[in-house]
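Can you read through this structure? Questions will come right after.
Only a single protein chain was left out; the remaining protein chains are all shown in position.
Note that the chains take the letters A, B and C in the order they are written out, and that residue 1 is the start of every chain.
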Amino acid sequence: MDFLTLLQVFDSSVRLAVPLLLACLAGLFSERAGIFDIGLEGKMLAAAFMSAAIAAITGNVWIGLLAGIGASMVLSVVHGLASITFRGNQLISGVAINFLAAGLTVLIAQAWFKQGGRTPSLIGGGRFEPITLPFAETLSGVPVFGPIYAELISGHSILVYVAFAAVPFTWWLLFRTRFGLRLRAVGENPAAVDTAGVSVVGLRYAAVAICGILCGIAGAYLSTALQAGFVKDMSAGRGFIALAALIFAKWRPWYALYATLLFGLFQALELRPDLIETVIGIKVQGQLLGALPYIMTVVILAGFVGKAIPPRAGGEPYVKER
Amino acid sequence: MDVMPKWAEVVLVPLISLLLAAIISCLVILAIGEDPVAAVKLMVSGALGSTYGWGYTLYYATNFMFTGLAVAVAFHARLFNIGGEGQAMLGGLGVALACLYIPWPHWSFALLGAAVMAGAFGAVWAAVPAYLQAKRGSHIVITTIMFNFIAAALLNYMLVNQLRPKGSMDPASARFSETVHLPSLHEILAPIGINFSKAAPANISLIVAILACLALWVLIWRTKLGYEIRAYGHSESAAKYAGISPVKITMIAMIISGALAGMMAINNVMGEAERLVLNSTEGAGFIGIAVALMGRSHPVGVFIAAILFGFLYQGGAELALWTSIPRELIVVIQALVILFTGALDNMVRMPLERIFLALRRRDV
Amino acid sequence: MTAPAIELKGISKAFGPVQANKDISISVMPGTIHGIIGENGAGKSTLMSILYGFYKADKGDIFISGRKTDIPDSQAAIAAGIGMVFQHFKLVENFTVLENIILGAEDGWSLSTSLTKARKSLVDLAAEYELNVDPDALIEEIGVGMQQRVEILKALYRQAEILILDEPTGVLTPAEADQLFRILGRLREEGKTIILITHKLREIMEITDTVSVMRRGEMTATVKTAQTNPEQLAELMVGRKVLLRVDKDPATPGDVVLDIQNLRVVDEQGVERLKGINLQVRAGEVVGIAGVAGNGQSELLEVLGGYADGSGTVSVNGAPIDLTGKLSDGKSRRKRGIAHVPEDRQREGLIMDYMAWENTAFGYHDEPAYASGILMNNAAIKQDTIEKMERFDVRPPDPKLAAKNFSGGNQQKIVLAREIERNPDLLLIGQPTRGVDIGAIEFIHQQIVALRDQGKAILLVSVELEEILALSDRVAVMFDGHIMGERLPDETDEKELGLLMAGVGA
Partner (left out) sequence: EPALIFDLGGKFDKSFNEAAFNGAQRWAEETGGTFREIELQSEAQREQALRRFAEAGANPIVTMGFGMADPLSTVAPDYPDTKFAVVDVSWIKGDNIRQVSFAEHEGSYLVGMMAAMASKSGTVGFIGGMDVPLIRHFGCGYAQGVKAVNPDATVIANMTGTTPAAWNDPVKGSELTKAQISQGADVVFAAAGGTGVGVLQTAADENILSIGVDSNQNHLHPGKVLTSMMKRVDVAVYNAMKAGEDLETGSVIQLGLAEDGVGAAFDENNAALVSDEMKAAVEEARKKIIAGDITVASYYENDSCPALTF
């Protein structure tokens, strides 16, 4: 396997990892604040649709992005109402949101565009185009680093860089600011936050809102950067994989990066049976190949990752008086 | 100490929640330019207005009872089994193998044998994540999600490469022989003079599912094992104090859970399709999560929630048949029902509690 | 005349159908320590939580330094100079001490700035009040005594002028309690106002200036401490005369029931917690284990109770029991006639979501009396529960009430009833009266003595020296995983035991 091939696989891993990463960080904010969220999938889907729809209508992908974030936020508010204000079951709320998004996106798409639940293909300014970073051309001649820079680092859409920047930012926000301290505390022991004179409800809504923003970007990335339009159910289970990555990452931002990159790598390898064949020497049977990312995840989980302890107050509504 | 009388909690709250979901659904129907009144009528009469409708409603409900119970029993041990889908797929494989390769003398033996196979296959598929959770601390939510994907690949391999009869392009097993045909409700009820629709797929598995509800009720609330499962679910530290082994409970609860999910296959694979098709579970494993949550993990609740979802499925089918309402609308209606009855129930409960409290104060 | 630091007028509060506070009025002068006593569930914590803005009162007004003050949330309370140390600490377990202290009282958005600043003032506070804590230790890794210091520091860091402490000594050793009182005295001298909730009349007499008594949600009396005595207070509290001493005859020890030889326990982190324990308990005697929390007492109970592994030999009635493996669990221990009242009733002794009757069978649920075949005999368990509740005076005597809805004292009675009535050969009992009111303490102590008098062996672990001295026929003191020595209660005193507990002398 030559170096360039390796870079291409990594490049593919990055693209596949980015929606997972954004959704994973989204879940991280929410769950660190004690709100479990299995509705990541639905929010991503809603955002994918709305951003593509609005980008198609306005021809401006940035407006599309905002609209996508807005759609994801609306679902976040529903989740917040159910799980914070009305202290409902967070899992049920998440399940409902997934269904709601799956149904509504197609209904609205059909009503607006009459193209069978799709949006029109995005052209020109309706899409996020890959950005070539400065000197990518000039440096590509430099051995090792050049190709890495030109192939792997350069040439992604802006949202990819946003996603990667979100990792240190999340870390910084959570572990270096007052807001982060409070957010983590509210997921561990809301009563401590409450008696310290900080609003539990306010913090949790803030967390859920950030979750909405990140899911919104993840969805927009799918439909306006990776693709040029929305297709029904296009999130294709990525929200659930992100959830798995979140547990894998033990609710930590840097680990989230590693976990999603690993998942991305597995998925990228699945696309390259030829490489697997050259490495292990035998042709992997087709369906087995498809199952490989999931088998690898289980193996790694069982072999190398210890027990993951979720935020202690996670999943439980904060009830003072019964 | 409860603020509300039990009937209000059990009947009034869900009913009002359901009503809210219905109202919003009607608004959505209006918004896409259809007639909500006609739609509701169609759904109700289509799903509940005839033995035919009931036959389909109950058929779907049977699936959801199995998967709902599966999720519920794991919940009692505080284990979140998202793997019902994969376990049900494996159960289907078990049923297919039992029905295709064993010459059963009579359907009753076949049902028994197939149920055992389905349960065993489902149980094995749940046991691996359970073992990894108990012994290695691998989070069961991830492993069961992964096992769903792996199950899909395995089933695909079995159907496309192994079980598919030669010459058929349908990735499905051969049809099972007539001897393993399970009696439908029509055949069961005819001798006692009830004329039940012949066309509907509801079959004797419904009775198995109801028995499973009963059995689970007994298990959870009447047996030592159920007592231990619940104890472990409520407090692991206390369970240890009492000498209840976490490993044992995790394994047993998940094995029961997987077996129940797997047993769904006697309904859809053996009872309805009479062959194994690629997409036989159709998300029933995931609906099971909603059913269990809405049924508050109680077998009676699961039973009722399963019927509700059966109604939504069959009512939705009727809508799809006779109107041009897109099928996604039905998904939206399902979502609203789950949201209002399952997650926003306190929105209804809180004001009701206040009313009942005020009433009580006045009485005193 | 100065205005009262705190004045509550006509406070009422209901939790659903439960009227926790009824029209309560109270005033506390600045620079005093005001005690509040009352039975479990009398409404003490509720009243203080209202003052701290944790709950909102249904009715009534709050005046701080004579000014009517609205306290809709804890932020308002903090702003009004109120600090509170809750009965169940409100700390984030996996945060450091410092992080817990600044939580909600940070300086600006930057955490490091806040932490640096807090670290400085913490040093000052620690020096001023002898409240030494390691600012970088995680809460889950420090003892409850330390955790309490953190709670107090939290209040002081917020410059509280009024400090509320809800049952602060329940978890402290005598030495720690003494130190706490020194600090409280100090704060009083500085003119701060302190409200102290406690079940221990000795503490009330020792430190408070005035004391209020609550019963069933009402304030029944407020008296000057100097003008009252423990007997009177107890009677005010419980509504009947209470015996404040334990009445018991000398023990008549029989055969050795529990024989521990060279018992060692290594915890999950690989730290040796028990370093070779030798101890014997005979039939018909109570052996008390004294010691500062965290010196191995909990591990001793855990390994004997069957939920921690150990090495060495432990024999019961002459036959050894397994310390590791399958037969070293709670079930097997019970079969060998060992009953166990665990230290933490809420985490271990009870399933808080189970109803009382279900808890009555907990741990014994597969015994023939409660089960046949695979089924539980629920009717028999319920019947048994009704009888037990009556004999142990559990209130309310409702077998269908969930354990979490009983007060601490009554929860403890449910556990005791279950374990004692099994008629065990050996009873392990940890912290039997933690957080329990006087009336219940009296009852629990009587039960323990009665069991001893039936010729049973009892191993008692408690951080209450007073309790150890009152109940034990022999006292062993633990320090750092060792037994420092054994004493007879009549031939020792709190001072000597205190030294042993600190690892001094032998």
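The criterion applied here is as follows: a contact is a pair of C-beta atoms (placed from the backbone, for glycine too) under 8 Å apart; a residue touches a chain by one contact, two chains touch by 3 or more.
All values derive from a computational prediction rather than experimental measurement.
Trainee: Who does the absent chain touch among those shown?
Mentor: A, B
Trainee: Touching the hidden chain in the complete assembly: which of A:Pro168, A:Gly202 or A:Gly237 does that?
Mentor: A:Gly237
Trainee: Of the listed residues A:Lys43, A:Arg118 or A:His156, which contacts the missing chain in the full complex?
Mentor: Hidden-chain contact among the options goes to A:Arg118.
Trainee: List every residue of chain A that touches the chain not included in the displayed model.
Mentor: Those residues of chain A that touch the unshown chain are 5, 8, 11-12, 15-16, 19, 110, 115-118, 121, 222, 226-229, 231-234, 236-237, 267-268, 271-274, 283, 286-287, 290-291.
Trainee: Spell out, residue by residue, where the missing chain touches chain B.
Mentor: Chain B touches the chain not shown through residues 56, 59-60, 149, 152-153, 155-157, 160, 164, 166-172, 175, 199, 201, 268, 272-273, 275, 277-280, 282, 313, 316-317, 320-322, 324, 326-327, 330.
Keep in mind that, in the parts below, only the chains that are shown with their structure count from here on.
Trainee: Which neighbours do chain A and chain C have in common?
Mentor: B
Trainee: Measuring centre to centre with C-alpha atoms, which chain is farthest from chain A?
Mentor: Result for max centroid distance from chain A is chain C.
Trainee: A-B or B-C: which has the larger count of contacting C-beta pairs?
Mentor: Between A-B and B-C, the larger count of C-beta pairs in contact belongs to A-B.
Trainee: Let me have the rounded angstrom distance from the C-alpha centre of chain B over to the C-alpha centre of chain C, please.
Mentor: Comparing mean C-alpha positions, chain C is 46 Å from chain B.
Trainee: Using mean C-alpha positions as chain centres, tell me how far chain A is from chain B in Å, no decimals.
Mentor: So the centre of chain A lies 30 Å away from the centre of chain B.
Trainee: What positions in chain A touch 2 or more of the other chains?
Mentor: In chain A, no residue touches at least two other chains, as defined above.
Trainee: Quick check: what residues of chain C touch more than one other chain, meaning two or more?
Mentor: In chain C, residues 16 touch at least two other chains, as defined above.
Trainee: If you look only at chain B, which of its residues touch chain C in the complex?
Mentor: So the residues of chain B in touch with chain C come to 1, 3, 218, 222-225, 227-228, 230-231, 234-235, 237-238, 240-245, 353, 357, 360.
Trainee: Within their complex, state which residues of chain C touch chain A.
Mentor: 15-16, 52, 54-55, 73-79, 84, 86, 90-95, 99-100, 102-106, 108-112, 114, 154
Trainee: Which positions of chain B touch chain A when the two form their complex?
Mentor: Going by the criterion above, the answer is residues 28, 32, 80, 132, 136-139, 141-143, 145-147, 149-150, 153-154, 156-157, 160-161, 286, 289-290, 293-294, 326, 328-336, 338-339, 342-347, 350.
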